[in-house]
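Here the complex is missing a single protein chain, while all its other protein chains stay put.
Chain naming follows the written order as A and B, and within any one chain the residues start at number 1.
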Amino acid sequence: MRNADVVIVGGGPAGLAAAVRLYDLGITDIVILEREHQPGGILKQCIHDGFGLTRFKETLSGPEYAKRFVDEAQKRGIPCITDTTVIDVSADKVVTAAHADGMIVIQAKAVILTMGCRERTRGAISIPGTRPAGVMTAGVAQAYINLQNRMIGKEVVILGSGDIGMIMARRMTLEGAHVQAVFEVLPTPSGLPRNIEQCLNDYGIPLYLSHTVTDIRGEGRLTGITVAAVDERMQPIPGTEKDYDCDTLILSVGLIPENELTIGAGAELDPKTKGAFVDEFCQTTVPGIFAAGNVLHVHDLVDFVSMEAESLAEGAAEYIKNGSLPKAGIAIACGENVGHTIPQRISGEKSFHLSLRVRKVMKECTLTVSQGEHVLLTRKMKKALPAEMINLNIDAKKLKGTDDLEVKVV
Amino acid sequence: MTRDFTCIVCPNGCDLTAEYEQDAKGIRVLRVTGNLCSKGDTYARQELTAPMRTIATSVLVEGGTAPLVSVRLDRTIPKERIFDVMAAIRRVSVKAPVVTGQVIIENVLGLESNVIATKDIAAK
Partner (left out) sequence: MKHYDVAIIGGGVIGCAVARELSRWQLSAVVLEKEPDVATGNSSRNTGMLHAGFTYKPGSLKAECAVEGNQEFDRVAAELHIPFRRTGKLVVGFTEHDRENILKFKAIGEKNGVKGLRMIDREEMNRIDPNAGGEFAMYAPSSGILDPMQYTIALAENACRNGAQFLLEHRVTAIHREGESYVIETDKEEVAARWVINCAGAYAADISAMLGYPRYYQRGFKGEYYVLDKKAGVQLSIPVYPAPNDKGGFMTHATPTIDGNVLVGPDSYITEGREDYANRREQLAGLVRDGGKMFKQMRAEYFIRNFAGIRWKNCNPETGEVLDFIVESKRECPNTVNLVGIESPGITCALPLARRAVKLLLEGEKAQGREVKANNRFDPVRPRAKRFYEMTIEEKTAAIEANPDYGQIVCRCENVTRAEILEAIHNPLGVHTLTGVKNRTRAMMGRCQGGYCQTRITEMIEQELKVTPEEICYQKADGYVFTGKVRDCE
C-alpha cells in the first residue's frame, strides 16, 4: 500500500481543477485516478462551444476547456494515472483501484470525489414498448458521433429537453440526420434558453412541452414511437397520442450523480441532490472525504464545476495539515421554491459559496437568505429557472449566532 | 416594431427585446432592452439584420490515435451558410498529429473564418 496526501477520484473538470488548486496551496503529494485513457472526463466528447465564459472569460469547446486544466496539472507534474477504475473508497480513506499493471491501493490523508454523473436511462423512467436497437441516451449518441466516428441513425426523435439532448439535435442535423422533434414531459424546458434558440429554433426543430413517449415499437431496430400530451400530474392524456416513424430515439431525461463509491465510503447522501451532504468545505459526512462537481449536484455549466472544485482546495489543505475542519453545526434549509442547496450545512466560521436551484420558473422574484428573523442577503432576480443554478457568496460576518439558515425564492 | 430574442452569446440567455423600423431600405434597430451586457445589444442588432453563427463538428484524421478531431470556427459565419461550411468540412481530412488550434481549413469558403482543431490527436 502506498501513501498520498490526496487521492482524487476522477480526472474530469472537477478533479483536475481541485488538483491544480491544491498544488498551488502547497499540497503537492496528489494522485489523480482516471478510468479513461485520457483525462478530461465527459468534456472530450462535448465538442460544441460555450464553455469557459465564466471561468476564462472566453468561449471554448469542451476539449479546449479540458485542455486548460490538463495542461496546468501536467505543468505541475501532478500524476494522473489513467485507465484506472477505482472500485472502493473506505471510510478510513484507503482507495482501491484496478489497473493493467495490478491493483492500486493508496492510503490517503484526504480523498476528493469527482466522479461526475451518469444519464438517466429508459429503464429509470419506465418507457413502455419493445426493446429494439436505436434507443440510447444523448451522451452515448454523443460519444459515438464525436469520438468514435459512428453514425447512429437517420430519422430521430428526442425525449427530454436537457442541454445534451438539444445539443445532439443540432449535432445530428449538421451530420445529415432528420431530427423530427424534441419532447419534454415537464411544462418547462430542462435545458438552457440559449440552447433552445441555437440548437432547436435555428434548425426548425420543434420543442413540445408537456409531452412524453408512451410506446416504443420495432423488433430489431426501432421503427416508431407514440407520443402523448401529459396532464399536470405528468400522466398521458388519452386521445392525444400521435405516432412518429423513426429509427432513433435519443433520451436526455436527466443526470444522476455517480455516488456508488461515496455510499461505499459511508457518506450520507441528500435525496434532493442525489449527492453527498456537504459543509462549506465540500466535506462529506465522512471526515476527510470531499466531493465537488457533478458528483455532488448536477451543474448547468462546467465553469461552476471547476470553480466548486477549486473552492474545496483550501478546506482540504487545512484538513491535511490539521487532521480536522471546523464542525458544521448550522443547517441550511430549503425554503419556499428552493429545490436544493450546496452546502447543506456550514460551520459559520467562514464566508462561503452557496449554490441552489429553484423548483419552478419564476419572473421578477426575490431570493432571501435568512437566519430566523435576521436577513443575511436578498437578491432581486428578473427570472429564475430550474434549468439554471443560482450562485451566491455569503459573508460569514453577516451570520448571527448558530441558528439554522433558510433560503427561499418568492 | 419589436421582436424578442433569447441571447445565445452566454449562458445567461437574456430575454432581449429589439425595437426597430423596417422599410424598403432595410431594418434600422432603434433600441435593445433586456440585455445584461453590451454583447446582447450587438447580438440582437445582428440577429435582425444578418444573423451569424458558429459551428462545431469533426474532421477525419488519417493515421491518428482517434478517427476524428473536433473542430470549430474561429469567427462566426452567416447563419445561412452553415450547411455550405459543413459540406466543405466533410470533404477534408487531416494527417495526425493534430494540435489544438491548428488551422484545418483557412478562410473557409471565403467567409473570413478558419476551421480550427479543438483537440490534440497524436499519430498512431
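The working rule: a contact is a pair of C-beta atoms (placed from the backbone, for glycine too) under 8 Å apart; a residue touches a chain by one contact, two chains touch by 3 or more.
In this text, all values refer to a predicted model and were calculated from it rather than measured experimentally.
For the chain missing from the display, the contacting residue among A:G77, A:G204, A:G220 or A:G401 is A:G220, taking the whole complex into account.
Across the entire complex, the residue among A:M151, A:L186, A:L209 or A:A396 in touch with the chain not shown is A:M151.
The missing chain, though absent from the display, is touched by one residue of A:T121, A:N201 or A:T368; that residue is A:T121. Residues 35, 83, 85, 87, 96, 98-103, 105, 118-119, 121-126, 128-134, 136-137, 139-140, 143-145, 147-154, 175, 214-217, 219-221, 236, 247, 260, 263 are the ones on subunit A that touch the missing chain. Seen across the whole complex, the unshown chain contacts subunit B at 58-60, 62, 67-68, 90, 93.
We adopt the following convention: only the chains that are shown with their structure count from here on.
Rounded to a whole number, the gap between the C-alpha centres of subunit A and subunit B is 26 angstrom. For subunit A in complex with subunit B, the residues that touch the partner chain are 44, 47-50, 53-54, 59-61, 63-64, 67, 145-149, 171, 174-175, 192-194, 196-198, 202, 300-301, 382-383, 388. Note for the complex: subunit B touches subunit A at residues 5-11, 13, 15, 53-58, 60, 66-68, 70-72, 79, 82-83, 86, 100, 118-120.
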